[in-house]
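In what follows, a single structure is set out as structure tokens and then discussed.
What you see is the complex with one protein chain gone and the rest in place.
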Amino acid sequence: MLSVSHLTCQRGERVLFQDLSFELPESQWLQIAGANGAGKTSLLRILSGLSEPVDGRITWNGSPVREDREAFHADLLYLGHQGALKEELTPLENLTLSLGMEGFNVSEDAAMQALHQFGLHGREHLPVRFLSAGQRRRVLLCRLLLRPARLWILDEPFTALDVHAIGFLSRLIETHLREGGSAVLTSHQSMTLPPGLCVTL
Amino acid sequence: MNHSLVNWFKFASPASFYPLAGRLIPFFTAAAVLLLAAGLWLGLLVAPTDAQQGEGYRIIFVHVPASWMSMFIYCVMAFWAALGLSFNTRLSGMMTSALAPTGALFAFLSLWTGALWGKPMWGAWWVWDARLTSQLILFFLYLGFIALQAAIDDPRRADKAGAILALVGVVNVPIIYFSVQWWNTLHQGASVSMTKAPSMAHTMLLGMLLMALAFWAYTIAVALMRVRCIILERELTSEWVKKNAME
Amino acid sequence: MQWNSLSDFLAMGGYAFYVWGSFGACALGMVIEIVILKQRRRAIMARLSRKELSQ
Partner (left out) sequence: MSRFLSPFIQSVRRDLLLAARHKTEIVTALFFFVIVVNLLPLGIGPDPDLLRKIAPGALWISALLATLLGLQRLFAPDHADGTLEQMALSPQSFTLLVAGKILAHWLVAGLPVVLIAPVLGLQFDLSGRSLLILTVSLLLGTPILSLIGAVGAALTLGVRGSGALLSLLILPLYIPALIFGAGAVEADLAGLGPDGHLSLLAALLVVSAFFAPWVATVALRVALE
């Protein structure tokens, strides 16, 4: 369970949010809503342990996330709004190498299968710089299929996806929740997910 | 958490340190002025002429204290840096950045007065001696620290990056000093024996000590003044600044 | 007292340029540092009072 108490975030001289507390139990998802610049991405980066809040505490299953990083990161899958793909490498290389660096040795077959599930037939060996924004996004989302994690933190996961991919991703998230996982999302798209919690910044 | 620790953390908060620093500044300023007057009187008026170096040796009364302070300040910066990184107190980073310009000033003055001393005594403005070279590198380390902090916009990141650099520097200074000395013995360059200090009269020693104490009090006063500026600049929007800072 | 006259003192036994160059540089450096700090403080105070007035 992810639990957040009295979180305060400041960028420069401006306070983005203050005294934010919530809990996210298993099999639940949380939507973070708010206008542009309200601090959605800042909040996600704090939740993932990348940034440090000015004040407040975040715990995962009772232990603070910035203390035992490696244990928390084993349970966490974070997709930022940056691509996190290497332009010079093919989708296949991107997936196997980046997951390999995280200690998950993914076979080429498994990676290939994930790419096919996301509708990337025939693009497996093309350097990522030749792919469209939506296709890049799908390569990144293949991580959801290949890397086991109990908590998903996804920043704008539906951006640039077409209807098919949105449907597939929604089903993926639903399955993840049914299996006891939890997820934190920011999104502007209307979602077809079962009702979840919501925090508005 | 016991009581004294709580107390300590109270003073580690900028809001409570600001008035404390304000009360300390006049005290250290007065100390600096008095010690400076006494040191100058002893050094320039009372201390006898040196047998070998004539009156030229009087540079020692500013050169040696400036060199000592430049090294000492870097160590103090490293201390605050370590404190800041391990306890995450905001004041530590502010103290580190408040000390750096004064340390750079003293490192520069040490080089400048060293050159003015070296010219009449050894006949050269500069020799590649281990001490001179390390002092120059120390000056570069100060400049690097100041430049790094100036280049980073977010104060919290600037503090942490500066702290890491200060600690890396403090580990490296002895290594650099040792390596330059090693290099110097191999090349047998300018044979300047500075270790053979002229048997110093008591008045000279006392004068030097007083000047060193004066520089020390000056450093504290100036660093406190600067840290007050830094605190205000960073907390301009907070409530306590609006209420209390406009005396 | 080491000196017989003021001009003797100022001449520093022929080392006037070096000795006064050193002491002068130190004095100059410290005075400049203090002036800069005073200006910095004055600028902050001006910013603060502008804020005060605008509220």
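We just call them A, B and C in the order they show up, numbering each chain from 1.
Convention: contacts are C-beta pairs under 8 Å (C-beta built on N, C-alpha and C of every residue); 3 or more make two chains touch, one makes a residue touch a chain.
Note that the structure is predicted; figures quoted are calculated from it, not measured.
Although one chain is omitted from the display, it touches the following shown chains in the full assembly: A, B.
Only one of A:Gln28, A:Ser98, A:Gln135 or A:Ser182 touches the chain withheld from this view, namely A:Ser98. Contact with the chain that does not appear here is found for just one residue of A:Val4, A:Leu20, A:Ile58 or A:Leu76, A:Leu76. Listed here are the chain B residues that touch the chain not shown: 85, 137, 140-141, 143-144, 147-148, 151-152, 154, 156-157, 160-161, 164-165, 168-169, 172, 175-176, 178-180, 182-183, 186-187.
Contact between chain A and the absent chain runs through residues 48-52, 70-71, 73-74, 76, 78, 80, 82-89, 93, 97-98, 100-103, 105, 127.
Criterion: only the chains that are shown with their structure count from here on.
In terms of their C-alpha centroids, the spacing between chain B and chain C amounts to 17 Å. If each chain is reduced to the centroid of its CA atoms, chain A and chain C end up 58 Å from each other. Counting partner chains per residue, chain B shows two or more touched chains at residues 236.
Not a single residue in chain A touches at least two other chains.
By the touch criterion given at the top, residues 1-3, 9, 12-15, 17-19, 21-23, 25-26, 29-30, 33-34, 37, 40-41, 44-45, 47-49, 51-52 of chain C touch chain B in their complex.
Chain B meets chain C in the complex at residues 44-49, 54-56, 58-59, 62-63, 66, 101-102, 105, 108-109, 112-113, 116-117, 119-120, 218, 222, 225-226, 228-229, 232-233, 236, 241-242, 245-246.
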